[in-house]
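Got a structure for you, questions after.
Yeah, one chain of the complex is gone here, protein chain that is, but the others are all in their spots.
Going in written order, the chains are labelled A, B and C, and every chain counts its residues from 1.
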């Protein structure tokens, strides 16, 4: 049988290098390291890219999926660099990028009754590798309650509150549990939220939120202050999006601290 | 030039009729009748389908787009049937269906300051036609504040509240303004919401919501009671989805009243 | 300690029953029965509702989450009714509804090289229960290639093709594997699709699709014919949405066969 020619492997003469080429929006089951139970199984959306020098016509798309299939083992912040290296080797590339986004579950106890339920958080691992370095960023989207200080102060009773998404993206110089990042954010919210609350719990979170009003500005500042105090974190961004209960749009704030490399 | 054969027009022998065939997710600018200013311009997502008898191989997809292009005029609840009839005639079909979904803007005055701003509502016109009848349903998604009665009663201060979407779908026997449906829903919410609120307005909506706590069950019941009292309405469904501020999931309720045809 | 009053349990005097009330858009990890490997772990979005008679003020939202937490075991088409019954009992309701939507993975072999990769399919289990009966519907969304017969016939070379989603929803009177439904749909596509294809595979699927052109109408009819021939299936709907490569909108077709109950 005549071999089928590999067109993607042909030389290219346009002299334009490509920053990122690969596959996007592919789903794959994964196992993620988990502080309480060792690991958990979930499903991730992947984007996997490499650079392409100006003199190559195309990359080999099927090899990305092969890398994914090989990684039917646990993927953690610790093992993520190995996946990036494998992709780089397999694609014969100089730089690479993998983003993997998945729901992550934490078994939480309600504040008063102690009744347990799962809370889901959107987590992303974002890795960039080249011949010199490999940098991993971790992003967690933490749903919380925010309660408006202005509404509380000017109103004789009540205060508007709502669900908010506080997103923290960090680059660290040593290992941090997802649970640590999530706990750090939840500690600064008007109230953390839960999958399951009994009446005494609902009383508690209502009063707690009323006692801890936060503007969207306060939320990102207070989380930023915690991240500033954490020596393992090199750089970060913190965002809060409040799905305002008195408007049909969101309030939003962002603080970024980009450190020079260590 | 030899004419290009019309394959879709060939006979079909599988003896299976098709309930709906057509185009989906096409965007088109429209003009909609507006109670205050005559008409407003917005952009709609359309789905347009006809039936296909068992002995026809295919429909003529391009004719749906022609119907759309012809309707570069105002589309209102009143003129919508004409669009359905035109589609039926052009496609030589026995039954047809058009769904058109668009953001609709109302210029609202804030409750105390009177300052004006636009609020957007998702509106759908859903029309079904056959050789005997033409039925139009109108759906409005009304964003409101809901405040939890349980949280209020059991807590010494505050009460959790959140943005909710109350969706009302009605079939009417005579003309109803979109503004009437929206006002009807907003009157039953813990509080209506606005694009722009000054501090005295924020105080007002906070206290108003605190004084009008509603479970998701109350919301759909109280809107249903209003719809029951409206003689122009033949059938309806009312849904409320509360994007709970103390959970990462929604509370949801639905009441449907399907009347026999008039 | 004085017990906190249960407001939701109070009587209601509006005399309006609620068709569905419960929770929506809650994520939960699940295990699903799998033809090849026994079971697979994935993540599902749940909606869980019960009816509420006119004389009850509210339902008990936290109990839905308790049902979910109890079901940390395998959920399959066979065990799904037990989950519905448990919800009905726990909520003291007369009728109930659960919808559970999740990505489901099948390890497929490429057609020529035999190389294996995972394909993901969106699957839903939809269950309705009342005091007399429990009905389960299963929906699978199968991504396939569709190739246009008209484009092929009128063009001297090539034919436009695209990704399509063929969705089949069935109610069966005896057990059907998800794999059976998916295979049935894939057999009627212009071509089935894969996570990973080598060059000989790509040649094969390209030529196979060119040799099996199908209009959106053909797709739903040919799948309907197969479903008609399957004695286990009581009722079904089959939809195809073709994300047209020559337009910025979809072509769509639907066939429904609603049988009388067995």
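Couple of notes before you dig in:
Keep in mind that, in the parts below, contacts are C-beta pairs under 8 Å (C-beta built on N, C-alpha and C of every residue); 3 or more make two chains touch, one makes a residue touch a chain.
Bear in mind that the values here come from a model prediction, so they are computed numbers and not experimental data.
The chain not shown here makes contact, within the complete complex, with A, B, C. Only one of C:120, C:171, C:217 or C:239 touches the chain withheld from this view, namely C:120. By the touch definition given at the top, chain B reaches the unshown chain through residues 4, 6, 26-29, 40-43, 62, 65-66, 69, 103, 105, 116-118, 120, 195-200, 203.
On the side of chain C, touch with the chain left out of the figure occurs at residues 119-120, 143, 145, 147-148, 150-152, 154-163, 191, 193-195, 197, 199, 202-203, 205-207, 209-211, 243-249. Chain A residues in contact with the hidden partner, per the touch definition given at the top, are 4-5, 7-8, 12, 14, 16-27, 47, 49, 52, 57-59, 61, 149-150, 153-154, 215-217, 220-222, 224-225, 228, 241, 248-256.
Here, only the chains that are shown with their structure count from here on.
Chain B and chain C have Cα centroids separated by 25 Å. Shared interface positions of chain B, defined as residues touching 2 or more other chains, are 150, 154, 248-249.
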